[in-house]
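Before any comments, here is the structure.
Every protein chain except one is present and positioned as in the full complex.
A, B and C label the chains in the order they appear, each numbered from 1.
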Amino acid sequence: MTEAAPVYTGVDDLRRIARELLEAGDVRVIIGYENARVGARPVFVTDPADADKLIFDTRCVHNLVTYLNPRRDHVAELGKIGLVVKGCDAKAVAGLLRESQLKRDDVVLIGVRCGGVLEASELPAALALTPENVAPRCYGCDNREPTLTDHLVGEPQPEPPRPVMTIDERVAALDGLPAEERWAFWTEQFSKCVRCYACRQVCPLCVCEQCIVEKTQPQWIEPSAHPRGNVSWNVTRALHLAGRCVDCGECERFCPVGIPLSLVNRKLQQIVAERYDYKVSDDPENVAPIGDYRLDDQQEFIK
Amino acid sequence: MSETHDDFEPRITAFVCNWCTYTGADLAGTSRLHMASNVRIIRLPCTGRIDPLFIVKAFERGADGVIVSGCHPADCHYTSGNYHARRRFAVFHDIMQFIGVDPRRMTFSWVSASEGAKWKDVVDEAVRSVRELGPFEAYRALAPDAGAASPTGEAKPAPAATTEVTP
Amino acid sequence: MNIYQPLLTTVTELVDETPDTRTLRLEFQDEAQRESFSFRAGQFGEYSVFGAGESTFCIASPPTREGYIECSFKAVGKVTSALREVNRGDTVGFRGPYGNWFPVDDWKGKDVVFVAGGIGLAPVRCVIWNVLDRRDEFGDVTIVYGARSVEDLVYKRELEEWSSRSDVTMVSTVDPGGETSDWSGEVGYVTPVVEKTAPKAGNAVAVLCGPPIVVKLTLPVLEKLGFADDAIFTTLENRMKCGLGKCGRCNIGPVYVCKDGPVFTAAQMKELPPEF
Partner (left out) sequence: MTDGTDTTSAARGTAASSGPPERYFLSEADLRSLVGDLLGAGTEVIAPLATDVCQSPSAVAASACTLPGAAAVDIDYRPLAGADELDLSRGLPQLSLKEHFLPEHEALCRWKQKGTTVEVEDVPVEFAPRVVLAAKPCDSAALAVVDQVMNWDYQDELWNGRRAATTIINLACPVIDESCFCTAVGTAPDDTKGADGLLTPVDGGYVLEVTTDKGRAFAAAHAARLSDDVPADTRGRQAADERAAARARVAANLEIDAASVRDWIGTHFEDPLLASIAIRCNGCGACTSVCPTCHCFDIIDEEEGVGRGTRRRCWDTCQAPTFTLHASGHNPRDDQNVRYRQRINHKYSIYPLKFGEVLCTGCGRCTRVCHAGQDIVEILQAIDIAARRPGEAAAEPAPDAPEPVTS
C-alpha cells in the first residue's frame, strides 16, 4: 500500500477552477482552505487573483459545508458559493439537499480526492498520516472520491492508515462495560460541558431556525451547565443527528472541553446501520432513516 | 443491583396515545383489574407525538421508570404515527442503553383499546422490574444541588459515583 | 441578600388594557420596603414570576403615587406570558429601580409635549402623571398618542380623563383602518398627527416613546417644529438580564442602556453607533 503524501495532488487544478469560476462570475466566493498564522483554516476567496491562496493537504480537516447552513446569513450575503469538498463533506451537502435546506444550483462543488486528514489542523506544515496522527474517522472511509461534485481534482488516493484504536473499537470497548460504568463514563464526560453549543454551531446539519435548547415555553432543556441539563442536551443533540450525522467530527473537534462526541455519533450510525441497513452517503436521494419507516421494522424492544 | 427494594414504590410515568392505550388503560380500570398504582399517565394524541425528550424530562423530574405505549402497527389513528415512533424509540432505546441507562427502566408497548388485561400486565411488569432496579438515584445524582454545592465555590459537582467493576 | 435577589410584591390590581396587554399594580409585601422604596420617572425594574424568570419593564406608575408600582406589558415571551396568568393576591418578584430618569425637575416652567405609540405609552404615562400631579409647576401639557386600532389603545380610562381635563391638550389617533364607528379621535399615524398638532417648541421639552419606526419618523418632525436635540427625550429598550450593568447584553456601543439609560436625549441618540 502506498502512503499518501502530506500535500494532496490537484491543488493547481483547484486554484485554476476557482479562478475561472470567479472570473466567469459563476460564483462570487470560493470557500476553501488556506495557510494561516498557525495551521490551515477556511478562506473566503472573492478576488480571482487570490485563488492561489487555496491549499489542500492533510491539515484540511474542516467541514466547510457548515458555511452553506441556512443559518449563516453573513456568508449567504456574499453571493453564490463555490465550495471545496472532501468526500465526507459532500455527504453533508447531500444532507442539506435531502432536507431542502439548499438548492443544488445554489452551489458549485469542487471535489477533492482525499486520502485522509490529520486529527488536528493547527500545525505549521502538513504531515504524512500515521496511526498516531490520523483522524480516526478517516479509517474505513467509503467516499474518498466524492460523487456529488461539479469538478473533481487530484489523483486517486490510497487508504488512510488504521488509527491506533478505531472509533468502532472504542465504541465496542464501551459497549463491553457494565451499564453502571458506561453511565459513570458518560455522565462524567457530559458534566464537563459548558453549554457553549459549539457542537451545534459548527454542525453542518444542525439547521433548525430555533434550536430545541432555545425553546423556553416550555423550557425543555435546562440552560445551565449542571450535569442533569448537560445529559439532556447532549442526548438530544445526538438524537437529532441520528441517521443524519455524516461523521465529519467537527462537533468533537470544536468542543472546548473535549467531550468524545464522535463515540455517541458513531454509536448512532451503528444503530441505524444495524436496524435499518442505512449508511449515510453523498447521494441526496438516499432517504434518511428517521422520518421514514418500513412496515416490518424491528420491534424486539416493544412489548 | 439484583436485590429487590421491597419498601420502594417506583414512580413511573406513562406516555400513552389517546386512541388505543389510553382507552385500553381505561378499560383496565372499568374492568376493575388489580394492578400496581405506581403509574402516572400522560395522554398524548399519538405515539408519534412523544418526543424522546419527554422521557428524558421524566427522568429529570424524578421518574424511576417510563412507559411509552400506543396503537399496534397498522392501527394508528393517523395511519403512520406509530411507525415513525417505532424507529425513533428504537434509536432512543439503544442510545440510552449505550450511555448506561438500564433498558428495563423504559418500557415500550403496543396496547389496543380492547387490551385492558395487557395494559395491566405491562404496568405490573414495568413496576416489578423498576422495583428490582431500585430508585433511579444515578439520575437524581445529576441534580445541581445533589452533590457538591460547596460554599467554597467549586464549580463542578463531582461526577456520579462509580461502581467498581472489572470488565 | 445579594443584588440579584428580588423583593416580593403582591398583585393588588390588574387591568386588561388590550387583548394582549395587561397592567399590574404591585405592592411590596414587606412594610419597611414599602415605606422606603422610591424611584424617579423613567426608571425600570426586573419583574419575575418564580419558575418563569425575570423580565424588564419600566415602572409605569408615577413616583408621585406612593405605596405601589405598576407595570404594563404585552404577553409575548415566557415571563410575560406567565405574568399574564397571575391573579390578584399572587406574588411577583421585583428588583429595582434601575437606570436613569427623565429630568422632570429641570422642566419646571416649561411646556411638556408627550408623544407615544402603542405600548410605548407605559413609560410616558409615568412621566405624564408625574407632571400632572405637580401640574402648576409646568406650562402647557400636550399628549399625542396613537395605536394601531381603538382596541390597541392602552390606559383607555386615563386617556378619557386626560381628554376631559382643560389643562391638557390630548390628541388620540389610530392607524387608518383601526377606527371604530364611534371613534371621535384622529385617524392617521402618530407622526403626521404630531405635525398637524404642531405643539410650540419655544419653551418646551418633548418626551417620545414608541416602536422604533415611530421614534425614527417622529424625531425629524419634532426637529422641524423647532425642538432642539437636547429637548427631546426618549427611552430605549434592549434585552436585559441583570439591569445592573453586569450581564453585558444591553449595550449600544459603549452605552449601557441599563446604567447609562434607559432615558436618552435625541442628541445622545445621535451619538450612538447604529446597533439598535
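The rule is short, and it goes like this: a contact is a pair of C-beta atoms (placed from the backbone, for glycine too) under 8 Å apart; a residue touches a chain by one contact, two chains touch by 3 or more.
Predicted, not measured: the structure shown is a model, and the values here were computed from it.
Peer 1: Relative to the complete complex, which of the depicted chains are touched by the chain excluded from display?
Peer 2: Counting the whole assembly, the omitted chain is in touch with A, B, C.
Peer 1: Please pick, from A:Leu21, A:Ile55 or A:Val280, the residue that touches the omitted chain in the full complex.
Peer 2: Within the whole complex, the residue contacting the unshown chain is A:Ile55.
Peer 1: Pick from A:Asp12, A:Asp26 or A:Glu122: which residue touches the chain that isn't shown?
Peer 2: Reading the full complex, the residue touching the unseen chain is A:Glu122.
Peer 1: Can you work out which residue in A:Pro136, A:Gly154 or A:Pro289 touches the chain that's missing from view?
Peer 2: Missing-chain contact among the listed residues: A:Pro136.
Peer 1: Going by the contact rule already stated, which one of C:Gln33, C:Thr64 or C:Thr91 would touch the omitted chain in the full complex?
Peer 2: C:Thr91
Peer 1: List the subunit A residues touching the unshown chain?
Peer 2: Touching the missing chain: residues 7, 34-44, 50, 52-53, 55, 57, 61-62, 66-67, 72-75, 78, 119, 121-122, 124-126, 131-134, 136, 163-165, 169-171, 173-174, 176-177, 181-182, 184-185, 188-189, 192, 194-198, 200-202, 214, 219, 222-226, 229, 250, 253-258, 260, 263.
Peer 1: Need a quick check: the contact residues on subunit B for the chain that isn't drawn.
Peer 2: Answer for subunit B: residues 61-62, 143-145, 149, 151-156, 159, 162, 164-167 touch the chain left out.
Peer 1: Provide the residue numbers of subunit C that touch the chain removed from this figure.
Peer 2: With respect to the unshown chain, the touching residues of subunit C are 1-6, 8, 10, 48, 50-54, 76-77, 80, 87, 89-91, 93, 100, 212, 237-239, 241-242, 244-255, 259-260, 273-276.
Operating definition for what follows: only the chains that are shown with their structure count from here on.
Peer 1: So what shape is it, when you link every pair of chains that touch: line, ring, star, complete or other?
Peer 2: Drawn as a graph, the chains make an open path, so a line.
Peer 1: Which chain has the mean of its C-alpha atoms lying nearest to the mean of all protein C-alpha atoms shown?
Peer 2: Chain nearest the centroid of all protein C-alpha atoms: A.
Peer 1: Which subunit B residues sit where two or more other chains touch them?
Peer 2: Touching at least two other chains: none.
Peer 1: With touch defined as at the start, can you tell me which subunit A residues reach subunit C in the complex?
Peer 2: 216-217, 219
Peer 1: Applying the document's contact rule, which stretches of subunit A touch subunit B when the two form their complex?
Peer 2: For this pair, the touching residues of subunit A are 174-188, 191-192, 212, 220-222, 224, 226-229, 231-232, 235-236, 238-239, 242-243, 264, 267-268, 271-272, 275-276, 289-295, 297-299, 301-303.
Peer 1: Quick one: in the complex, what on subunit C touches subunit A?
Peer 2: On the subunit C side, the touching residues are 77-78, 81.
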